[in-house]
Every structure is written in C-alpha cells, then in structure tokens.
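Here's a structure for you.
Removed from the display is one protein chain of the complex; every other protein chain stays in position.
Chain nomenclature is as follows: A and B, assigned in order of appearance, with residue numbering initiated at 1 for each chain independently.
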Amino acid sequence: MGALLQVEALSKTFGAVAAVNNLSFQIEPGEVVGIIGPNGAGKTTAVNLISGVLRPSQGRVRFGGEDVTGLRPDRLVRRGLVRTFQATTVYATRTVRENVRRGSFRKRYPGFLHALLETPKQRAWRAESEQHVDRILSWFGLSGHQDTQAAALPYGFQKTLGMAIALAAEPKLILLDEPAAGLSAEEADHVRDTIVRIRESGVTVVVIDHNMRFISNLCDRIVVMHHGEELAAGTPREVLTDPRVIEAYLGKRHVAAQIG
Amino acid sequence: MLNMMLNPIILGQVVVNGLSLSSIYVLVAMGFTLLFGIMRVVNFAHGEFAMLGGFALLFLYGQLKLPFFVAVLLAAAIVAVGGLVLERLVFRWFYQKMFQSMIGLLGLSIALTYSAVLIWDVHARSIPPAFTAILRVGGLILPLDRLVVFGVSIVVLVLFYLLIRHTRMGLAMRATAQDLEIAEVQGINSTRIYQLAFVVAIFMTALAGGLYGQVYSLSPFMGEVPLLKAFIVVILGGMGSIPGAAIGGLILGMSESFLATFFGSAVSNFASFGVVILLLIVRPWGLMGTPE
Partner (left out) sequence: MIDDTAAGAAVRSGAAALSAPRWALAGLTALVMGVWPLVYPHSFALHIGTLVLLYCIGAASLHLVARMGHISLAHAAFMGIGGYTSVLLVMRLGWPFALSLPAAAGAAALLGLAIGPVLLRLSGKYFVLVTFLFGEIVRMVFSEWRDLTGGSNGIFNIPRPYPLFESPVAYYYLALGAMALCVGLCLRLVRSEIGRTMDALREGEQLTECSGVPVLRIKVTVFVIACAMVGIQGALQSHFVHFISPESFNIFESLNFVVMNVIGGLTNLLGPLLGALFLVLLPELLRDYVNLQRVIYGIILVVVMAFLPGGLVELGRRLRAGGARLLGRGEG
C-alpha cells in the first residue's frame, strides 16, 4: 500500500535561516497524524511547503505517488490535497453559504467558456454543487447559519467554517493548521469530534498544533518538530516518553500530567 | 566614444552634473518617502510642491531681489508652512489609507497645477541665474550653479539627518513610522508628528523645486518630472526607506547624467524605466526596503 503523502528531505531557507530543515515523513491513507512543536518550530512553514504556498529550497513532496513538488496550491487541490489556515481565513463580508460555495469551486466550474456562456453543462454542475453545499453545511451543523455574514459568527464557528470551505473541495487529505488555537476547552473538544468524523468519512487528516494534549488525544501518530527539523516521531505514548522531546519541549512534571 | 567617455574634462562635467541632479532627486524623493513612511500616503501632488517652490523662489529672488541663499531657503519655508493649510484640508483625510490617497492626491495635483495656470499662465519662465561663474580646477570645468545646488542640498540633507537621528522629534517620527498604535500609546501626538513630517517633507521638495528652477525653466506643468523621478528613486531605494531615497537618488542622478551625455535623453529615460520595472518584478521592496 503506497503512502498517500510522502515528504522527503524537505528544506526551506530564508536568507541564512533554515525554517525547515531536512524534514521527512509519510502519511498513510486513513491516518490521523499530528505535527507538533513549539511556536517557531517551522510547522506552518512545513504546511506552506506541502500545500504549495511556498516553494521548497530542497526536497520533494509526493502525493498519491506523484511528485508534486513546487506545484501551486490549486493544482494540489485538484489532486485531493487541501489545507486550512492558522488565522481564520474566511470571506468575512460574505454569507456562510457563499463561503462554502467558493470552497466547492472545482465542482461548479467546468471551464472558462462554459462559465462565460452559461451552457447547460454549467447549469447542471451548478445545480449539483448547490446540493453538495447543502450537504457540507448540514454535515458541519452550519445550515441554520447559512445566511449569516461570516464576520458576524463567533470565533469557533468561523474556524469550523474554515474547515467546511476546505472540505467542500472533496479532498483525500486535509492539513489542519492549528484548528484549536484560540478556542475554549469546550470548543476544542467540538473541533476534535469534527476531526474524528472527518476521518470516519474517509479523509486522511494531518493536524498541526502546539498543544500537546489536544494532539495526543486525537492522533494515531505524532511527528515532533523543533527548530525546523524532526525531533522524534511515533505514537503519542512513544513521543511523550521520548527523553529528547521531554528535554526540548516539556518539563518532566508536564509529561506526567499528559500521560494517563 | 570610449575616448570621449574617458576624457577627464567630460567626465568631470558628467560627475558634477550627476551630483547636482542627484541632490535634487534625493531632496524630492526624501520628502516623498517621508510622507509614505510616516503617513502611508502616496503623494501624487508631490511635484506640484516643487513647482510652487520654484515659483516662490522666482518671486523672492527674481522680483524682490533678496540674496540668493536667503531667497531659496525662505521660498521653501513659505511653501512648507503654507502647505499646512492643505495638510489640514486635504492630506489628513488620507492618512494610513494608501489607495484612497493615490487618487485623492492626484486630484489635488490637478487642482494645484491648473490653479497655477490660472494665476501665472502656461508660459515657461526662468529664474534669473544666480551663479553664472565657471570654476576651472586643474583642467576640469565646473559650473558654479551646479556646485551650489549640490552644496545647498548637502547642508539641508545633513540637517535632516540630524533631525531624524538625534532629536526627540525625529525619534517620534521614526516611532510613528514603525507602528502608529504603539507610538500613540506611548504618548506621541500623531497629529503633531504628521504636521511636522509634512512641513519637513514639503520644505525639501520645494527647495528642490527652486534649485531645479535654477537649471531648468519653470512652468505650472513642471511638477510632472519631479514626481516621476521621486517614484523611480523611491522604488529603487525602497518605499519608506530614508537611506534608500539617498542611495536611489544618487544612482539615478549619476546614471542619468552619464547616459544622457553619451547616449541622449531618450536612452536615459528608457534605461531608468526599464531597470525600475525589472526591479519591481524581481525585488519590489527596493535596495534598502524590507519584503512584506
């Protein structure tokens, strides 16, 4: 069984600073993998590299066996790789429904001429994608809010909307960049449940966060990053008891509290 | 051609010309970049203040016959202080609103230009030259007027540097440029700082206009050229960067002098535009700016 996502010796330098250095890991289909590290560890840069927002200085990214290094994000979305953003990124002045509509671009755009001339194919695609949007909205529990302006939503809902926009593109793998950041414990639990449901629906999930508790309660495997490099990898228990991780990241007292 | 280029007499001319051009460009660009760096406005009316400086000098020196150095500084001061009226009426609505400032100040530029036409009519006129002497130093031919332009500019720029780097007001200006909110929290009165920056910027620009008028002719439409040069210098050096404006102005002035002397002004123009476009594509934050 081939890995869905392979990251090989990925590096990115800005001037003299290596934000990401020689990062390698694989994600199998159906997994929920966490990438964790303190702020400045290079997690978001890694996500930007994998999702095509940044071009790597060195290394390769393979998705579904295909070398996708350096492709722009839209090409990756077409292949089934999407991401969310750390800062809530939604279309603030638009309704929730319009936000999700825009996320489902691939399902509503048969081509420039079709769109311009409003061909029957365009109309068929649009009708079907409206149903798709309905499904996504109800799946995330946003149907009741679909006519609310995105900026008027509470912060937790905005983060959910961000995930809905990404999932509207029907990905095979989703990279969630700090999905629980800034949320209360209750809201974070809700996000956790949503991620479990995403996994159950067949989408592979990679979660990036700095909160060890959140990640270890959620993921099958964890990759720990530090100063742009991989520090350790393994199951949550393995990682939490790894002395290098403890030394670099957690105090001994914290570890005792996390496990068990 | 190569012989001509290596001829010290001609080279000397090119250098002196280049230095005087550079100083005018640096003065204009400095004002422009100050307004952008501190108030985040793109002053499309910048050239018109140079034009007003030129006309003010024409009045003070050409008509009132004040001594040249008094006239040139007083002219710039009058335009700068008088400009405060425009600062309150027009500029202040556009602070920190870059895009709106572009179009709004373009409107101001048009209003100023055609008001000048109404007042002074379209004909070009010239300021009576203050320095016609030509120095001969070791075989080199150095026109005195160019040297005066350079000298006056250097003095003003040094004073400006001292203001920015070694006074509390300069510190306040730099703080406001970096982060308006924090500066205000620290107790800096942004309105006063904006007015100060405005006066300083317009003073330098109007001075440049007067000096420019020494060498070229005055007309209500002459502001277009300084604006274009300011753009180029500021793009070269980095928008909002003071050392950038100095370096950019020097590069532009010297290369223009060189290229225009040997290849004509059309080539010089194409070259500067071309380089700037290339730079904007490859390194838009300029030589001394910071990428966003």
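We adopt the following convention: contacts are C-beta pairs under 8 Å (C-beta built on N, C-alpha and C of every residue); 3 or more make two chains touch, one makes a residue touch a chain.
Every value quoted in this text rests on a predicted model; they were computed, and no experiment measured them.
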(request) Using the whole complex, pick out the displayed chains that touch the missing one. (result) A, B
(request) Taking the full complex into account, find the residue in B:Ile9, B:Ile103 or B:Val155 that is in contact with the omitted chain. (result) B:Ile103
(request) Can you work out which residue in B:Leu64, B:Val81, B:Ile182 or B:Leu280 touches the chain that's missing from view? (result) B:Leu280
(request) Could I get the residues of subunit B that touch the absent chain, sorted low to high? (result) 42, 90, 93-94, 98-115, 117-118, 228, 231-232, 235, 239, 266, 269-270, 273-274, 276-277, 280-281, 284, 292
(request) Name, in rising order, the residues on subunit A that touch the hidden chain in the full complex. (result) 51, 53, 72-75, 77-78, 82-83, 85, 89-95, 97-98, 101-106, 108-109, 112, 115-116, 118, 122, 126, 147, 149, 165-166, 168-169
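By our rule, only the chains that are shown with their structure count from here on.
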(request) Would you mind pulling out the distance in Å between where the CA atoms of subunit A average out and where those of subunit B do? (result) 50
